[in-house]
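Note sheet for the following structure.
Selected chains from the complex are presented in situ; the others are not included.
Just so it is clear, A and B label the chains in written order, and each chain counts residues from 1 on its own.
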């Protein structure tokens, strides 16, 4: 029984292979593509107030955000596949590191980087 | 039976709530944080050749890439949670759009944006 993530990663890989795009999909290029999509996501929010950024007043901005986040995730799925990184394990490992870096007592109400 | 993604999203939400970080986690701020992590990912690859970017020769660069990709994904999980976007549906919808935008015959061996 494969997970959602495995299934999506398989679909993204098949999409690239069908188009002979493995030649473009070096980790370097995929990192660039991911960051470029993150830039498009920023553009949606750049002039909005914190409250407006909830996108409750704009269906079209919401759809754009959904689409750009999907692009970021698609490249993240592809990049972790090419680098043979287990995405779930990577997230879990980072969450554990964050838990020790930001203990509740010290980090409560305070987002300062440690 | 919840999926990996639901489980991770719950963990990321609980982490923020335990630290009273909801106040910082507007969609605007989360988009910035995601893009900042994408920038850290770029930094790992910026001077590498396409071949070197496979990170087969550097355990420490590989670990850094794994960690930065995890950061991107953690913010993506949090952002989609705050915006109430179904991440799996968003990816599937975008994959379908990509399939019609990049038909195999036209896109074969050619990564030009359409």
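As a convention for this text, contacts are C-beta pairs under 8 Å (C-beta built on N, C-alpha and C of every residue); 3 or more make two chains touch, one makes a residue touch a chain.
Keep in mind it's a predicted model, so treat the numbers as computed, not measured.
**Q** 2 identical chains shown; how many in the complete assembly?
**A** When the whole complex is considered, it contains 4 copies.
What we mean here is this: only the chains that are shown with their structure count from here on.
**Q** Cα centroid separation between chain A and chain B, in whole Å?
**A** Chain A and chain B have C-alpha centres separated by 1 Å.
**Q** With touch defined as at the start, can you tell me which chain B residues reach chain A in the complex?
**A** 3-5, 8, 11-12, 15, 18-21, 23-24, 26-29, 31-32, 34-35, 38-39, 41-42, 44-45, 48, 50-51, 53-55, 62, 65-67, 69-74, 76-77, 79-80, 82-83, 85, 87-88, 90-95, 97-99, 102, 104, 107-111
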